[in-house]
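One structure follows; several queries about it will come next.
Missing here is one protein chain; the remaining ones are kept as they sit in the complex.
Labels for the chains are A, B and C, by order of writing; each one numbers its residues from 1.
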Amino acid sequence: MTVKELREQLITWRRDFHQYPEKGFLEMRTASIVADTLHHLGFSLQLGKEVMSEAECMGKPNDEETKAHIEWALDNGAQEAYMDHFSEGYTGVVASIDTNRPGPTIALRFDMDALPIHESEEANHIPNKEGYRSKVPNTMHACGHDSHTAMGLGLATLIAENKEKLQGKIKLIFQPAEEGTRGAKSMTSAGVVDDVDYFIATHIGTGVPHHHFVAANNGFLATSKLDIQFDGIASHAGGKPEEGKNALLAAASAILNIHAIPRHSKGSSRVNVGEIHGGSGRNIIASHANLLVETRGETSEINDYIKDHVFSIVEGAANMHQINYGIDVVGEALDCKCSVELAEIVQKCADSHAVIEKSILESNESAGSEDATYFMEKVQQNGGLATYCVFGTELAAGHHNEKFDIDESSLLVGVEVLYQAVKELVVTEIKR
Amino acid sequence: MTVKELREQLITWRRDFHQYPEKGFLEMRTASIVADTLHHLGFSLQLGKEVMSEAECMGKPNDEETKAHIEWALDNGAQEAYMDHFSEGYTGVVASIDTNRPGPTIALRFDMDALPIHESEEANHIPNKEGYRSKVPNTMHACGHDSHTAMGLGLATLIAENKEKLQGKIKLIFQPAEEGTRGAKSMTSAGVVDDVDYFIATHIGTGVPHHHFVAANNGFLATSKLDIQFDGIASHAGGKPEEGKNALLAAASAILNIHAIPRHSKGSSRVNVGEIHGGSGRNIIASHANLLVETRGETSEINDYIKDHVFSIVEGAANMHQINYGIDVVGEALDCKCSVELAEIVQKCADSHAVIEKSILESNESAGSEDATYFMEKVQQNGGLATYCVFGTELAAGHHNEKFDIDESSLLVGVEVLYQAVKELVVTEIKR
Amino acid sequence: MTVKELREQLITWRRDFHQYPEKGFLEMRTASIVADTLHHLGFSLQLGKEVMSEAECMGKPNDEETKAHIEWALDNGAQEAYMDHFSEGYTGVVASIDTNRPGPTIALRFDMDALPIHESEEANHIPNKEGYRSKVPNTMHACGHDSHTAMGLGLATLIAENKEKLQGKIKLIFQPAEEGTRGAKSMTSAGVVDDVDYFIATHIGTGVPHHHFVAANNGFLATSKLDIQFDGIASHAGGKPEEGKNALLAAASAILNIHAIPRHSKGSSRVNVGEIHGGSGRNIIASHANLLVETRGETSEINDYIKDHVFSIVEGAANMHQINYGIDVVGEALDCKCSVELAEIVQKCADSHAVIEKSILESNESAGSEDATYFMEKVQQNGGLATYCVFGTELAAGHHNEKFDIDESSLLVGVEVLYQAVKELVVTEIKR
Partner (left out) sequence: MTVKELREQLITWRRDFHQYPEKGFLEMRTASIVADTLHHLGFSLQLGKEVMSEAECMGKPNDEETKAHIEWALDNGAQEAYMDHFSEGYTGVVASIDTNRPGPTIALRFDMDALPIHESEEANHIPNKEGYRSKVPNTMHACGHDSHTAMGLGLATLIAENKEKLQGKIKLIFQPAEEGTRGAKSMTSAGVVDDVDYFIATHIGTGVPHHHFVAANNGFLATSKLDIQFDGIASHAGGKPEEGKNALLAAASAILNIHAIPRHSKGSSRVNVGEIHGGSGRNIIASHANLLVETRGETSEINDYIKDHVFSIVEGAANMHQINYGIDVVGEALDCKCSVELAEIVQKCADSHAVIEKSILESNESAGSEDATYFMEKVQQNGGLATYCVFGTELAAGHHNEKFDIDESSLLVGVEVLYQAVKELVVTEIKR
């Protein structure tokens, strides 16, 4: 494929995924196309539950929603041959090439899921003007994961074409449900990076200027997303108040005390009860209440400290009113400590690219949370190196905005830098 | 009309209303049939806003719901000639006969609204078996107001037939929206009972045995139904927590403190936050929260004491977090102090009826709340007498239960006792 | 002793006790004089731990305060011979006379303790004017227990003088620490009334008019007095906030939730956190907090319901913040259900007394709480009868007021009525 062809192919892929966005654990169409493409490029595939631990899968949609999506996917271009692997919502794909020549194992992570955002219908919104706006109401690739997936396929193309020049083993990880930090832990637990020496995750955009590059983005906060239920006993508030066990009193106590968890002296923390829904009538002592909670910490230690307090508070609040409770962890991510050694290599590759104007080795700008940190931690625990890179691009609007859009020229740059890094790393001996 | 014919007509009316239940302030079909029937019986009519104060109308459905119902009503038998009066949801009807002979003014109250309950579809539920189950999903006459309306029409029939034997003036009040204690205050404020000497409200069932009769039911609690809104400012809980004004912290503080309002030494009180819905996302500082609250008191003084505290608490909780709030009073009722003098007269009438097995002068059994208490208070303030009677009947299931049903033989008994009371009262001089 | 002599002796005793008031579990001087007097009248004595269960003794002063009082008592007229029994603060006295003639066992309860109130120093306060004001600062017989003790000794005198005319067995119970409802449970647990057929407790005053008499006062509320401690971990609020375990957050949550315990539909309840003291510095995360709590219920069932919730709330609040807690029950009383049969007998005795102007069989006027209810419950559980009588008197000011004072003419009336009741009861066969 010529460079021009590759540039166009990247745009074609990106626009296709952009039109058919799929939310976390529903990326059936996307994953099937990814799998099919990689298969034809000569990669070995591991799919669905082969690369995802069911037990560690957080915040999955319910069965009903998952089943309903199968039909949609098939109607909209999913590759039927792969659908058996993905139909329960385990939509991870790992594609490997083993050169059978000595060398390290390198893995790159690309995420595939979209957001529950309704894409702008304004005339000046380019995807709308150019005819590739999301075809799915209230669903949009507003964070750039369509680009990530396209870049993963682009990188696969270069690797496949140059397979004979490479060494070691290369793994491309296509992850579901990065939004809500839900999917990576499941893939990590399934052992996907157990054999990896060098790991690179990437993101496009996130506030870095066009054609700038960050080799090690450490500014991610550890986080936990918690769904909390209080289950009491309803009774008529006028007639038999003493027979009720009031879930709203427990919930109200929990809300106040969760927000009152003390600060941590070692760094920033956050905690928020963002939603509550409870009760079933004005004159009924409320038997249930559901809370959506999010904790964050500058380090995983700090996030764990906050999370641990939330657990105690919820249990105590339930006990106060003699009611039951449940806490579901529906998303989680760790802090991010990129390996500087690896970042330096990748930075050098970026610097050597004609189009990259400026590179930064390390950034600590807070940029939300990322569950690629699970892969990174595991690789580093095994003695490997891991980093998280950002390719700056011109954004039409910020991430998670209904008018989010990128400069598509960044796609090729990203693919070329990553390929360069792969070439470099396959001949770089890892020291353990 | 023979007694047999009247008995059958009562059942026909009741079953018709039962099949076409309409919730509070939407009783367009019911009110139009009531108006049409009374018109043909020779009553003078006052309708809609003529008998309802807009300002004192509590808990009305929004315009959209009201408008949507017009069409349904017209499609399902509403008398088009009267619809102009009712189309904005002011569905009260007052029908008067002035004998032009000296004598007191007597008023009787009948309520017309249904409940948001889905009527039982079980085979053994008689309205289902006999084919007059509610035709409206999630809407049901599960409290007997269909019977009350039928009895009002039956009483009107007897009055009309015997008009020449009567004296004074007789008013039949058909009230909307008794459920939630919303409609009576509006009619009282419009002056509907300003000229009334004797006032009788009635209920069928409420736990009194079949063919028993209570002449003065005092056990109603004063109550207020409050809808509370907290309006803060949303912000990203991770990125800019200091820019939010957290409505959930205000709501949680309000919930705990409302439940902590001290007891009153003069009698029972109740207070309940029954529902809360707030927030718009896990990672967003919640900008809004809505609470449904109910207060009750053994006396109006006690209820006012509790309500006054709720208002202070809500205002204080909002101020704590620098946010706005709103409190809508969506229903209200007073305590009930029946006039014993009047109750004794009505009891005598009941005792003289062949079918009534037992009568009780006064009962203080708690029976929820009733906004007929507004009519009663106004009549008594003007020097008149007022009472609240209960006609016992065989209930298939309790009030507000999806299998609620009455013994229809009670309809005629009720009409005859009330007619007897009217006959007695028109010749009873009121002492002021 | 002539009637005149007895009248004067009663006043002498009362004024002596009035000048030397002793708070609960410190009635060493009082009890030693009681014991000595009864011994000389020929009663058999059981003293201190013989008549008090240590385990069930609630709200005792600490050892230091108890020891310090011994010296004061000896310096102020305590009978040294009896002090060994009382020096640990177990100051109960039971004096018995067994006539050795067949007949029932009759017990009467008299309480001995004073209050932490500083007696009025105003000139028109009779105890001050007449020279028998309390000699102890901040300690006063402001509830009439000095009169009760005097009446007990007066009754003993009549019984001793008329021993030969009596039958059965008579027990006079002198109870410590009725204030705070602390002493009776201990004596009941020690078996003091296990053999009793008829039990009478009495109070002077409590709002009953002078020379009126109530034979069965049922208006006492069941109650529990709870001392609550939260024990967390202190840390520097600025430097190491995460190392603290905040007792004030637990205490604040407990305060709000305790007050929010739902009402009970079966009757009145009360709950109050009356005091809190917590923390040790502005910039230190508070490691401790102490709360004083009181619950009440129209019945023991209702009080237990409230108390049970307090326990859950305290435990839950502590768990929320990962801290320890303690709950000490420092006082408790049951509801009061007098035996009407017995009350009728005592009422007849009162009616036959020349000075009693009016008697009432049963009163339900709320009059605080009383731990004589423990004796009453035990007697009734064993098939005996029990009642609680009130002798009305002219009060200078209400109970627990610094100007409280009685009309001393009531003392003799009380003694004579009680003696009459004893005479009547010893020949009244108990039916079980």
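Some notes on this structure:
What we mean here is this: a contact is a pair of C-beta atoms (placed from the backbone, for glycine too) under 8 Å apart; a residue touches a chain by one contact, two chains touch by 3 or more.
Quick caveat: nothing in here was measured; it's all calculated off a predicted structure.
Counting contacts over the entire complex, the absent chain touches A, B, C. Across the entire complex, the residue among B:A260, B:V330, B:A372 or B:I406 in touch with the chain not shown is B:A260.
Within the whole complex, the absent chain has one touching residue among C:M112, C:A289, C:I306 or C:L418, and that is C:A289. Touching the missing chain, out of C:M83, C:A251 or C:L334, is residue C:A251. Interface residues of chain B facing the missing partner chain: 237, 239-242, 244, 246, 249, 253, 256-257, 260, 262-266, 285, 305, 309, 312-313, 315-322.
Seen across the whole complex, the unshown chain contacts chain A at 256-257, 259-260, 262-263, 268-270.
Counting over the whole complex, chain C has residues 221, 225, 237-239, 241, 246, 248-249, 251-253, 255-256, 259, 270, 272-286, 289, 292-294, 296, 366, 368-369 touching the chain that is not drawn.
The definition used in the following text is that only the chains that are shown with their structure count from here on.
Residue numbering at the chain A/chain C interface overlaps substantially, since over half of the positions present are found in both copies. Per-chain Cα centroids separate chain B from chain C by 51 Å. If you average the CA atoms of chain A and of chain B, the two centres end up 55 Å from each other. Note: centroid distance chain A to chain C, computed from Cα atoms, is 69 Å. For chain B, residues that reach two or more other chains under the stated contact definition are 256, 259, 270.
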